[in-house]
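Before we start, here is the structure in question, set down as structure tokens.
Left out: one protein chain. Kept in place: all the others.
To keep things simple, chains are lettered A, B and C as they appear, and every chain counts its residues starting from 1.
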Amino acid sequence: MDIAIIVGLDIISGIASLLLISAGLAVIFGMMKIINLAHGEFLMLGAYTTVLSVSAGVNIWLAMLVISPVVVGLFGVIVERCLIQFLYGRLVDTMLATWGLSLVIVGATTMIFGNTIVGVASPLGGFSVGQYQTSLYTPFLAVMAILLMVLIWAVMRFTRAGLIARAVMQNPEMAATLGVNPAKVYMATFGAGAAISGLAGGLLAPVAGIVPTMGAAYIAKAFITVVGGGTSILWGLISASGLFGFINQIAAFLTTPVFGEVILFISAVILIRLLPLGISGKFFKGRL
Amino acid sequence: MPKIHGMTIALIGSAIAAVGVMIAPLFVDLFQIMQLTVFAAMAILALSLGFIWGYGGILCFGQTSFFGLGAYAYAVAAINFGDSTPAIVLAIIVPVIFAALLGYFIIYGGVSDVYLGVITLTVSLILLNLVNSTAGDVYKIGTARLGGFNGIPGVPTINMPGDSSYILSPEQAWILTGLALIAVYLGLRVLIASTFGRVIIAIRENETRAALLGYDPRIYKLLTFMIGGAVAGFAGALYVNWGAFVSPTIFALGLSAQIIIWVIIGGRGTLVGPIIGCLLVQWMVTEIGSQQTLDASFILGAVLIGFVLLVPKGIAPTVRDFVAARLSRSNSDTVIEDVKQ
Amino acid sequence: MSVTPLLETKNLTIRFGGVTAVNNVNFTLREQELRCLIGPNGAGKSTFFKLLTGQLQPTEGHVHLRGKDISGAFPHQISRLGVGIKTQVPNVFDAMTVEENLWIAARQKHTPIFSSDLAEAIMTQLRLTGIAKREVGQLSHGQRQWVEIGTVLAGEPDLILLDEPAAGMTHDEVDRTAELILEINKKRALVVVEHDMQFIRKIAKTVTVLHQGAVLIEEDVHTALQDKRVQDVYLGKGLAV
Partner (left out) sequence: MSISRRSFLRNSAAGGVALAAPSLIANVARAADGPIKLGSLHDLSGPLAATGEPMVYATQLAVKEINESGGLLGREIELINYDTQSNIQLYSQFAQQLAVRDKVDVVHGGITSASREAIRPIFNRFRTMYFYNTLYEGGVCDRNTFNFGTTPAQTVEKLVPYAMDLWGKKVYIIAADYNYGQITAKWMRKYVEDNGGEVLSTDFFPLDVTNFGPSISRIQAAKPDMLLSAMVGGNHTAFYRQWVAAGLKDEIPIASTTFGLVNEPATLEAAESNGVLGSYGYFEELQTPASKAFVDAIKAEHGDKTPYINEPAAATYEAVHLWAKGVAIAGTADRMPVIEALETGLSFDGPSGNVLIDPITHHVTRNAYLAEVKDKAWNVLETFPDQQPLDTAAVCDLKANPNDTTHYEIDI
């Protein structure tokens, strides 16, 4: 019985971490139909921001929840202004440019901070379920993932910015004729996507191995999750993360992590084959 | 429709290049010969993606799957047979069969665009994981141990067909690889000029219209995908032959991305472009490794960004347009024709 | 008793979610007949064409071509049975020249050399020879329409579906299109969707009026255009039952 609870928690944490590592990418893909291959490095920058803030004496919660998203969000806006804005409508060129950007970020981080950096410890302890122990940080991450989803939903649903965003998602030309300036929307979107990635990176800082190349471990999974989900930001992301996270964690628990990884990939391949436009292309068409 | 000008230029250029390949060992030192050999093998890989993406419109993020399968097929077969000739044949057949199965699964399922990219990328990651976990002596095919992450060392290099004791020297291996590159280039060039080539370009341009004219886009795309797999597998065999070694990193994300970079930098929708892009990037990466002032990733990344912003069409089309503009100014009758993007 | 019609649909229906775009259409076309298909926007004309060409699969009902059931067949299969279509938004090969567009279309059935000749002939007929070497992507909307009609002719189909062939054309061009259609009709059957009533009057004998996915009436052109229900539909009034 206890083990069932623990495995349940693992599944939730697997889903939550997929949600967190993919959310920023999903916002950018859903709104702008471009793939940001520097996404993993945005996560890394978020983690580095938290680590550096904490070692400068900042409270860890402040560092994770405020400083990381703000810093990486601002960085995203700069990237959009200096690079992405010249490449709209060119999916592949954007991918190449952001791949280049990811190399630049890794290289610059290595040159500035070296190959390793002192990490931060988890701010929460563990707790017991019967004879099993697990980290309080796990449910905390799940709560943060849920809050993030609710936040995205609320912004999209209730604010003027969300309304504009939805209009642009549906039909960019139409939105432009209504007096919305797509350039501003795109800048804001990219910044928001980067900020979410920064937040995710900050949240991962206490439980991840923090090195300049850490982004590479996340990008493929985030990419597969987002594309598997399709272009509907919220529902696509939630359904794909839920499915892949569940399959991955169950397989990893029952067999080995290698198999867990392989079966995640195989299920992604089958999913996209069955639903060539992602889950949301089939079931959540036109929704958030 | 025949493309007299373009094809003539390609033939003359190839003939000059072939002579260059043959006499290169007289002028450059052994190390450069070996370096050129691996660059040429990689350029064939670049051609495979340049063909299926630039002409077939299939953006495959996992072209390394076929390259890697070709490399492993060659290594395993060469170790088992002790003769490279059947190994090279297998290095083409195995990826083609894999491309046929995967292509059927994807293309007949109606998957396209970025979704197709993700499936192919994911498949290469599956192969990476699977091959990586073949350490241990139970994983062997015949006498060849797959070796997991450590890879397969000491792969027999290419010998003269029919005489497995006559191993090609580095110079001969270079001539073989260099001529193979030219042959693959010309072969694809002829293919593109053929009806098949015209049709796949038409499908790239407008799949609906092609279907409404009676062409089945799926079979054409599948064949294109398989040809790309064959070329990539062949490149894999030549790559293993160069280093006498293969390891699973051949399937990794880094190489997949690099192939795409070669094609974009060189220019999509041309065949010369991917070759140029590949040679340029490979040369640059090598040069970067000889200095320690700046981080290698940093330099490479900055160059990529610069390219996307400044030469968005890629080198070959930019040069072609420039030359065409100059020519048409001086002589309005001259038309440089090439397959346009 | 009767000759097998060229085209026959039986209870042809397609639904998207809750919307019935084509509703129980029974449509018959003889060999070498010229039929105009009219109806207000959203009447289901283009969807009907997509069902005929295999771009969409019917939810219910069947399409027969010379008695052969082709519902569920792929577009390329239907094309090879002799159905050609000019779509509403021009579907052409933008990065290829006019000549190449026509050659590819002809090449499906013919040898390379014959295809070149056929392309040549069609370009002459459509007065496209002057722009033979131009890339189609750089041409005007009207010219692209002509190129598309050319690719359809190059496929030598027995049945040609034209979706708004006169849209965006100048007055002279419209006249030429009408002449061309009559010319084509000497050998082949056509179904033409058009909004321009002047144009319809020029070419049509029989018209079929679609409304909300269903056949409203099928009459000779004068009767049809004077029909009260047809006028109401076009004026946007509800249909008095």
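We take it that a contact is a pair of C-beta atoms (placed from the backbone, for glycine too) under 8 Å apart; a residue touches a chain by one contact, two chains touch by 3 or more.
What you see is a predicted model; the values in this text were computed from it and never measured.
*Asks:* Considering all chains of the complex, which shown ones does the missing chain contact?
*Replies:* Every shown chain touched by the left-out chain: A, B.
*Asks:* Taking the full complex into account, find the residue in B:Q63, B:T224 or B:S297 that is in contact with the omitted chain.
*Replies:* Touching the chain that is not displayed is residue B:S297.
*Asks:* Would you indicate which residue among A:M31, A:L45 or A:A208 is in contact with the undisplayed chain?
*Replies:* Only one listed residue reaches the unshown chain, and that is A:A208.
*Asks:* Can you tell me which of A:Q133, A:T159 or A:N181 touches the chain that was removed from the display?
*Replies:* Per the contact definition at the top, the residue touching the missing chain is A:Q133.
*Asks:* With the missing chain put back, one of B:I9, B:M34 or B:A324 would touch it. Which one?
*Replies:* The one listed residue touching the chain not shown is B:M34.
*Asks:* Which parts of chain B are in contact with the chain that was left out?
*Replies:* 25-26, 28-35, 38, 129, 132-133, 135-137, 145, 147-151, 153-154, 167-172, 175, 242-245, 247, 249-250, 254, 285-286, 288-292, 295-297
*Asks:* Which chain A residues touch the hidden chain?
*Replies:* On the chain A side, contact with the omitted chain comes from 3, 6-7, 9-10, 13-14, 17, 107, 110, 114-122, 124-127, 131-138, 206-211, 213-214, 216-218, 249, 252-253, 256-258, 260-261.
Methods note: only the chains that are shown with their structure count from here on.
*Asks:* If every chain is a node and every touching pair an edge, decide which shape results: line, ring, star, complete or other.
*Replies:* line
*Asks:* Determine the chain that sits nearest the middle of the structure, using the mean of its CA atoms as its centre.
*Replies:* B
*Asks:* Using each chain's Cα centroid, which is most distant from the centroid of chain A?
*Replies:* Greatest centre separation from chain A goes to chain C.
*Asks:* Starting from the mean Cα coordinates of chain A and chain B, work out the distance between those two points in Å.
*Replies:* Here chain A and chain B have centroids separated by 33 Å.
*Asks:* Between chain B and chain C, what is the gap in Å from one C-alpha centre to the other?
*Replies:* Taking the mean C-alpha position of each chain, the two centres sit 43 Å apart.
*Asks:* Give the residues of chain A touching no fewer than two other chains, as numbers and ranges.
*Replies:* none
*Asks:* For chain C, write out the residues touching at least two other chains, lowest number first.
*Replies:* none
*Asks:* How about chain B: which of its residues touch chain C in the complex?
*Replies:* It comes out as residues 1, 195, 198-199, 201-202, 205-206, 208-217, 340-341.
*Asks:* Please name which positions on chain C make contact with chain B in the complex.
*Replies:* Those residues of chain C that touch chain B are 53, 55, 74-77, 79-80, 84-85, 87, 91-96, 99-100, 103-105, 107-109, 112, 116, 135, 148, 151, 155.
*Asks:* If you look only at chain A, which of its residues touch chain B in the complex?
*Replies:* The touching residues are 35, 37, 83, 86-87, 90-93, 95-97, 99-108, 110-111, 216, 219-220, 223-224, 227-228, 258, 261-262, 265-266, 268-269, 272-274, 276-278.
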